[in-house]
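The other protein chains are all here in position, but one chain of the complex has been omitted.
Now for chain A:
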Amino acid sequence: MNILIFSIVLKILALTVPLILSIAFLVLAERKVLASMQRRKGPNVVGIYGIFQPIADGLKLIVKEPVLPSSANLVIFLFAPVLTFLLSQVAWASIPFGEGIVLADIHVGLLYVFAISSLGVYGIITAGWSSNSKYAFLGSCRSAAQMVSYEVSIGLILITVCICAGSLNLTEVVLAQTQIWYCIPLFPLLVMFFISCLAETNRAPFDLPEAEAELVAGYNVEYSAMGFALFFLGEYANMIVMSSLCCIFFLGGWLPPFDFAIFYWIPGIFWFSLKVVFFLFAFIWVRAAFPRYRYDQLMRLGWKVLLPLSLAWVIYVAGVLLCFDWLA
(Lines give C-alpha, C1' and ligand atoms only; values in the text may rest on other atoms or scores of the structure.)
Protein backbone atom coordinates (compact mmCIF):
# COMPACT_ATOMS: atom_id res chain seq x y z
CA MET A 1 0.00 0.00 0.00
CA ASN A 2 2.78 2.42 0.98
CA ILE A 3 4.74 1.55 -2.14
CA LEU A 4 1.61 2.09 -4.21
CA ILE A 5 1.03 5.55 -2.74
CA PHE A 6 4.71 6.40 -3.15
CA SER A 7 4.64 5.41 -6.81
CA ILE A 8 1.48 7.46 -7.37
CA VAL A 9 3.12 10.49 -5.74
CA LEU A 10 6.16 10.06 -7.99
CA LYS A 11 3.89 9.85 -11.04
CA ILE A 12 2.06 12.99 -10.00
CA LEU A 13 5.31 14.88 -9.52
CA ALA A 14 6.44 13.69 -12.95
CA LEU A 15 3.21 15.16 -14.29
CA THR A 16 2.98 18.41 -12.32
CA VAL A 17 6.53 19.71 -12.58
CA PRO A 18 6.75 19.56 -16.41
CA LEU A 19 3.22 20.96 -16.54
CA ILE A 20 4.11 24.05 -14.53
CA LEU A 21 7.28 24.51 -16.58
CA SER A 22 5.28 24.22 -19.78
CA ILE A 23 2.81 26.83 -18.52
CA ALA A 24 5.72 29.19 -17.86
CA PHE A 25 7.16 28.69 -21.30
CA LEU A 26 3.72 28.85 -22.93
CA VAL A 27 3.48 32.41 -21.61
CA LEU A 28 6.85 33.18 -23.14
CA ALA A 29 5.84 31.49 -26.40
CA GLU A 30 2.67 33.55 -26.51
CA ARG A 31 4.59 36.80 -26.05
CA LYS A 32 7.13 35.77 -28.67
CA VAL A 33 4.53 34.66 -31.23
CA LEU A 34 2.39 37.76 -30.69
CA ALA A 35 5.50 39.89 -31.04
CA SER A 36 6.47 38.21 -34.30
CA MET A 37 2.97 38.66 -35.66
CA GLN A 38 3.15 42.36 -34.83
CA ARG A 39 6.74 42.65 -36.15
CA ARG A 40 8.28 43.30 -32.74
CA LYS A 41 10.97 41.35 -30.95
CA GLY A 42 9.19 40.44 -27.76
CA PRO A 43 11.05 39.76 -24.49
CA ASN A 44 14.77 39.44 -25.32
CA VAL A 45 16.65 40.78 -22.31
CA VAL A 46 16.57 38.02 -19.67
CA GLY A 47 18.75 35.18 -20.94
CA ILE A 48 19.27 34.31 -24.60
CA TYR A 49 16.17 35.31 -26.60
CA GLY A 50 14.41 36.03 -23.32
CA ILE A 51 14.34 32.35 -22.40
CA PHE A 52 14.43 33.09 -18.65
CA GLN A 53 11.71 35.75 -18.83
CA PRO A 54 8.95 33.53 -17.31
CA ILE A 55 11.23 32.62 -14.38
CA ALA A 56 12.01 36.29 -13.78
CA ASP A 57 8.28 37.10 -13.92
CA GLY A 58 7.49 34.34 -11.45
CA LEU A 59 10.16 35.50 -9.00
CA LYS A 60 8.91 39.06 -9.30
CA LEU A 61 5.36 37.96 -8.48
CA ILE A 62 6.60 36.09 -5.40
CA VAL A 63 8.23 39.17 -3.88
CA LYS A 64 5.27 41.46 -4.64
CA GLU A 65 3.10 42.60 -1.77
CA PRO A 66 -0.15 40.62 -1.45
CA VAL A 67 -2.93 43.16 -0.96
CA LEU A 68 -6.00 42.01 0.96
CA PRO A 69 -8.86 44.44 0.24
CA SER A 70 -10.61 45.75 3.35
CA SER A 71 -14.11 45.10 2.01
CA ALA A 72 -13.42 41.57 0.72
CA ASN A 73 -14.61 38.30 2.26
CA LEU A 74 -11.13 37.10 3.02
CA VAL A 75 -11.63 33.33 3.25
CA ILE A 76 -13.45 33.11 -0.09
CA PHE A 77 -11.11 35.71 -1.55
CA LEU A 78 -8.06 33.57 -0.79
CA PHE A 79 -9.81 30.34 -1.67
CA ALA A 80 -10.79 31.37 -5.24
CA PRO A 81 -7.30 31.37 -6.85
CA VAL A 82 -6.46 28.13 -5.04
CA LEU A 83 -9.56 26.50 -6.51
CA THR A 84 -8.82 27.73 -10.03
CA PHE A 85 -5.27 26.44 -9.93
CA LEU A 86 -6.26 23.19 -8.25
CA LEU A 87 -8.88 22.37 -10.87
CA SER A 88 -6.56 23.15 -13.75
CA GLN A 89 -4.12 20.64 -12.24
CA VAL A 90 -6.38 17.72 -11.34
CA ALA A 91 -7.90 17.70 -14.83
CA TRP A 92 -4.63 16.15 -15.97
CA ALA A 93 -5.20 13.00 -13.90
CA SER A 94 -7.13 11.18 -16.61
CA ILE A 95 -5.52 12.55 -19.78
CA PRO A 96 -3.62 9.80 -21.62
CA PHE A 97 -0.27 10.80 -23.15
CA GLY A 98 0.23 7.41 -24.76
CA GLU A 99 -1.22 3.93 -24.51
CA GLY A 100 -1.15 3.20 -20.78
CA ILE A 101 0.68 6.46 -19.96
CA VAL A 102 -2.01 7.94 -17.79
CA LEU A 103 -2.26 8.57 -14.06
CA ALA A 104 -5.85 7.40 -13.56
CA ASP A 105 -7.22 5.27 -16.39
CA ILE A 106 -10.83 5.57 -15.22
CA HIS A 107 -13.84 4.32 -17.18
CA VAL A 108 -15.54 7.70 -17.15
CA GLY A 109 -12.50 9.79 -18.07
CA LEU A 110 -14.44 11.93 -20.53
CA LEU A 111 -17.09 12.69 -17.94
CA TYR A 112 -14.42 13.44 -15.33
CA VAL A 113 -12.64 15.96 -17.53
CA PHE A 114 -15.97 17.55 -18.46
CA ALA A 115 -16.94 17.83 -14.78
CA ILE A 116 -13.61 19.35 -13.75
CA SER A 117 -13.70 21.93 -16.52
CA SER A 118 -17.28 22.79 -15.52
CA LEU A 119 -16.20 23.40 -11.94
CA GLY A 120 -13.77 26.05 -13.15
CA VAL A 121 -16.58 28.58 -13.17
CA TYR A 122 -16.71 28.47 -9.36
CA GLY A 123 -13.19 29.85 -9.04
CA ILE A 124 -14.12 32.84 -11.17
CA ILE A 125 -17.49 33.60 -9.63
CA THR A 126 -16.21 33.34 -6.04
CA ALA A 127 -13.27 35.59 -6.94
CA GLY A 128 -15.57 38.24 -8.40
CA TRP A 129 -18.10 38.08 -5.63
CA SER A 130 -15.71 38.03 -2.69
CA SER A 131 -13.60 40.92 -3.99
CA ASN A 132 -16.58 43.22 -3.34
CA SER A 133 -15.51 45.50 -6.14
CA LYS A 134 -17.79 46.54 -8.98
CA TYR A 135 -15.36 45.75 -11.76
CA ALA A 136 -14.58 42.34 -10.38
CA PHE A 137 -18.25 41.56 -9.85
CA LEU A 138 -19.27 42.56 -13.38
CA GLY A 139 -16.35 40.67 -14.83
CA SER A 140 -17.21 37.50 -12.96
CA CYS A 141 -20.89 37.72 -13.96
CA ARG A 142 -19.94 38.00 -17.59
CA SER A 143 -17.37 35.28 -17.32
CA ALA A 144 -19.72 32.86 -15.58
CA ALA A 145 -22.52 33.46 -18.10
CA GLN A 146 -20.09 32.99 -20.95
CA MET A 147 -18.59 29.80 -19.58
CA VAL A 148 -21.91 28.12 -18.86
CA SER A 149 -23.25 29.09 -22.28
CA TYR A 150 -20.43 27.41 -24.14
CA GLU A 151 -20.33 24.45 -21.81
CA VAL A 152 -23.66 23.25 -23.18
CA SER A 153 -22.29 23.01 -26.72
CA ILE A 154 -19.08 21.39 -25.42
CA GLY A 155 -21.23 18.77 -23.71
CA LEU A 156 -23.20 18.04 -26.88
CA ILE A 157 -20.00 17.78 -28.96
CA LEU A 158 -18.56 15.35 -26.41
CA ILE A 159 -21.72 13.25 -26.73
CA THR A 160 -21.19 13.01 -30.49
CA VAL A 161 -17.61 11.86 -29.92
CA CYS A 162 -18.85 9.38 -27.34
CA ILE A 163 -21.44 7.96 -29.77
CA CYS A 164 -18.67 7.44 -32.34
CA ALA A 165 -16.21 5.89 -29.89
CA GLY A 166 -18.75 3.93 -27.83
CA SER A 167 -16.80 4.58 -24.63
CA LEU A 168 -16.13 7.28 -22.06
CA ASN A 169 -12.58 6.09 -21.43
CA LEU A 170 -10.19 8.54 -23.07
CA THR A 171 -7.72 5.81 -24.04
CA GLU A 172 -10.47 3.93 -25.85
CA VAL A 173 -11.63 7.14 -27.52
CA VAL A 174 -8.14 7.51 -28.97
CA LEU A 175 -7.88 3.84 -29.96
CA ALA A 176 -11.25 4.09 -31.73
CA GLN A 177 -9.56 6.55 -34.08
CA THR A 178 -6.97 4.06 -35.34
CA GLN A 179 -8.82 3.74 -38.65
CA ILE A 180 -9.56 7.42 -39.14
CA TRP A 181 -9.16 10.51 -36.97
CA TYR A 182 -12.46 12.05 -36.02
CA CYS A 183 -11.35 15.39 -37.42
CA ILE A 184 -12.09 14.04 -40.90
CA PRO A 185 -15.71 12.82 -40.56
CA LEU A 186 -16.49 15.30 -37.76
CA PHE A 187 -14.50 18.30 -39.00
CA PRO A 188 -17.23 20.92 -38.30
CA LEU A 189 -17.37 19.61 -34.73
CA LEU A 190 -13.64 20.16 -34.31
CA VAL A 191 -14.08 23.78 -35.35
CA MET A 192 -17.04 24.22 -33.01
CA PHE A 193 -15.19 22.52 -30.17
CA PHE A 194 -12.18 24.76 -30.65
CA ILE A 195 -14.37 27.88 -30.65
CA SER A 196 -16.08 26.68 -27.47
CA CYS A 197 -12.67 26.04 -25.90
CA LEU A 198 -11.66 29.62 -26.65
CA ALA A 199 -14.79 30.84 -24.88
CA GLU A 200 -14.44 28.34 -22.03
CA THR A 201 -10.90 29.48 -21.22
CA ASN A 202 -11.84 33.17 -21.59
CA ARG A 203 -9.34 33.64 -24.40
CA ALA A 204 -9.42 36.20 -27.20
CA PRO A 205 -11.64 36.90 -29.13
CA PHE A 206 -13.96 35.98 -26.22
CA ASP A 207 -11.93 37.64 -23.47
CA LEU A 208 -14.81 39.94 -22.52
CA PRO A 209 -14.41 39.26 -18.79
CA GLU A 210 -10.91 40.67 -18.94
CA ALA A 211 -11.68 43.47 -21.38
CA GLU A 212 -8.85 45.79 -20.32
CA ALA A 213 -10.47 48.90 -21.73
CA GLU A 214 -13.72 48.74 -19.78
CA LEU A 215 -13.39 46.34 -16.86
CA VAL A 216 -9.65 46.88 -16.24
CA ALA A 217 -8.96 43.19 -15.57
CA GLY A 218 -12.33 41.62 -14.87
CA TYR A 219 -12.71 39.21 -11.98
CA ASN A 220 -9.07 39.34 -10.86
CA VAL A 221 -8.71 43.11 -10.56
CA GLU A 222 -8.31 42.99 -6.77
CA TYR A 223 -5.67 40.27 -6.80
CA SER A 224 -1.96 40.91 -6.57
CA ALA A 225 1.18 38.80 -6.12
CA MET A 226 0.59 35.04 -6.11
CA GLY A 227 -3.21 35.30 -6.03
CA PHE A 228 -3.03 36.85 -9.46
CA ALA A 229 -0.32 34.43 -10.56
CA LEU A 230 -2.47 31.43 -9.61
CA PHE A 231 -5.32 32.69 -11.80
CA PHE A 232 -2.83 33.27 -14.57
CA LEU A 233 -1.26 29.82 -14.24
CA GLY A 234 -4.73 28.28 -14.04
CA GLU A 235 -5.84 29.99 -17.23
CA TYR A 236 -2.82 28.81 -19.18
CA ALA A 237 -3.02 25.30 -17.72
CA ASN A 238 -6.65 25.21 -18.87
CA MET A 239 -5.51 26.21 -22.33
CA ILE A 240 -3.16 23.23 -22.41
CA VAL A 241 -5.88 20.92 -21.06
CA MET A 242 -8.30 22.09 -23.73
CA SER A 243 -5.68 21.71 -26.47
CA SER A 244 -4.94 18.16 -25.40
CA LEU A 245 -8.68 17.41 -25.31
CA CYS A 246 -9.02 18.71 -28.89
CA CYS A 247 -6.14 16.43 -29.78
CA ILE A 248 -7.57 13.38 -27.98
CA PHE A 249 -11.10 13.75 -29.31
CA PHE A 250 -10.38 14.77 -32.89
CA LEU A 251 -6.73 14.33 -33.85
CA GLY A 252 -6.24 10.81 -32.58
CA GLY A 253 -4.17 11.56 -29.46
CA TRP A 254 -0.81 9.84 -29.69
CA LEU A 255 -1.57 8.03 -32.96
CA PRO A 256 0.74 8.85 -35.87
CA PRO A 257 -0.83 10.60 -38.87
CA PHE A 258 -0.36 7.69 -41.29
CA ASP A 259 -0.39 3.99 -40.64
CA PHE A 260 3.21 3.42 -41.77
CA ALA A 261 5.63 1.43 -39.64
CA ILE A 262 8.21 4.22 -39.75
CA PHE A 263 5.84 6.55 -37.91
CA TYR A 264 5.44 4.04 -35.10
CA TRP A 265 9.18 4.21 -34.37
CA ILE A 266 8.67 7.75 -33.15
CA PRO A 267 7.19 7.55 -29.64
CA GLY A 268 3.48 8.35 -29.35
CA ILE A 269 4.12 11.06 -26.80
CA PHE A 270 5.98 12.98 -29.50
CA TRP A 271 2.93 12.96 -31.79
CA PHE A 272 0.73 13.93 -28.86
CA SER A 273 2.91 16.93 -27.97
CA LEU A 274 3.15 17.99 -31.59
CA LYS A 275 -0.65 18.11 -31.90
CA VAL A 276 -1.06 19.91 -28.58
CA VAL A 277 1.51 22.51 -29.63
CA PHE A 278 -0.38 22.96 -32.88
CA PHE A 279 -3.59 23.79 -30.98
CA LEU A 280 -1.75 26.05 -28.54
CA PHE A 281 -0.30 27.93 -31.48
CA ALA A 282 -3.82 28.26 -32.87
CA PHE A 283 -4.95 29.73 -29.52
CA ILE A 284 -2.25 32.41 -29.78
CA TRP A 285 -2.78 32.94 -33.49
CA VAL A 286 -6.49 33.61 -32.94
CA ARG A 287 -5.59 36.17 -30.31
CA ALA A 288 -3.29 37.99 -32.72
CA ALA A 289 -5.69 37.84 -35.66
CA PHE A 290 -9.22 38.56 -34.43
CA PRO A 291 -10.79 41.59 -32.75
CA ARG A 292 -12.78 41.09 -29.57
CA TYR A 293 -16.44 40.08 -29.79
CA ARG A 294 -19.21 42.24 -28.41
CA TYR A 295 -21.03 40.60 -25.49
CA ASP A 296 -24.37 40.23 -27.28
CA GLN A 297 -22.59 38.70 -30.28
CA LEU A 298 -20.84 36.28 -27.95
CA MET A 299 -24.10 35.12 -26.36
CA ARG A 300 -25.76 34.92 -29.76
CA LEU A 301 -22.98 32.70 -31.08
CA GLY A 302 -23.20 30.41 -28.08
CA TRP A 303 -26.97 29.98 -27.82
CA LYS A 304 -28.23 30.54 -31.34
CA VAL A 305 -25.46 29.05 -33.45
CA LEU A 306 -23.33 26.54 -31.58
CA LEU A 307 -26.09 24.99 -29.45
CA PRO A 308 -28.57 24.15 -32.29
CA LEU A 309 -25.73 23.05 -34.56
CA SER A 310 -24.16 20.72 -32.01
CA LEU A 311 -27.56 19.28 -31.09
CA ALA A 312 -28.28 18.65 -34.78
CA TRP A 313 -24.92 16.89 -35.10
CA VAL A 314 -25.74 14.58 -32.20
CA ILE A 315 -28.96 13.52 -33.92
CA TYR A 316 -27.34 13.29 -37.35
CA VAL A 317 -24.37 11.19 -36.22
CA ALA A 318 -26.53 8.92 -34.05
CA GLY A 319 -28.99 8.43 -36.90
CA VAL A 320 -26.36 7.67 -39.53
CA LEU A 321 -24.40 5.28 -37.32
CA LEU A 322 -27.56 3.46 -36.24
CA CYS A 323 -28.97 3.15 -39.76
CA PHE A 324 -25.78 1.74 -41.25
CA ASP A 325 -25.12 -0.37 -38.17
CA TRP A 326 -21.72 1.25 -37.65
CA LEU A 327 -21.98 1.70 -33.90
CA ALA A 328 -18.99 0.66 -31.83
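Here is the rule we use: contacts are C-beta pairs under 8 Å (C-beta built on N, C-alpha and C of every residue); 3 or more make two chains touch, one makes a residue touch a chain; residues count from 1.
The definition used in the following text is that contacts and distances are computed from a predicted model.
K.L.:
The chain dropped from view, which UniProt name applies: "Cyclin dependent kinase 2 interacting protein", "NADH-ubiquinone oxidoreductase chain 3", "Beta-hexosaminidase" or "S1 motif domain-containing protein"?
P.N.:
So, among "Cyclin dependent kinase 2 interacting protein", "NADH-ubiquinone oxidoreductase chain 3", "Beta-hexosaminidase" or "S1 motif domain-containing protein", the name matching the hidden chain's UniProt entry is "NADH-ubiquinone oxidoreductase chain 3".
K.L.:
Please identify which residue in A:V67, A:I184 or A:A289 touches the non-displayed chain.
P.N.:
A:V67
K.L.:
Among A:S131, A:S196 or A:N238, which residue is in contact with the omitted chain in the full complex?
P.N.:
Of the listed residues, the one touching the omitted chain is A:S131.
K.L.:
I'm checking contacts with the chain that's been left out. Which of A:G50, A:P81 or A:G252 qualifies?
P.N.:
Counting the whole complex, the residue in contact with the absent chain is A:P81.
K.L.:
By the contact definition given up top, give the residues of chain A that touch the hidden chain.
P.N.:
That gives, for chain A, the contact residues 4-5, 8-9, 11-13, 15-16, 61-72, 78, 81-82, 85-86, 89-90, 92-94, 103-106, 111-112, 129, 131-138, 141, 144-145, 148-149, 151-152, 155-156, 159, 162-163, 166-168, 216, 221-222, 225-227, 229-230, 295-296, 299-300, 303-304, 307-308, 311, 314-315, 318-319, 321-322, 327-328.
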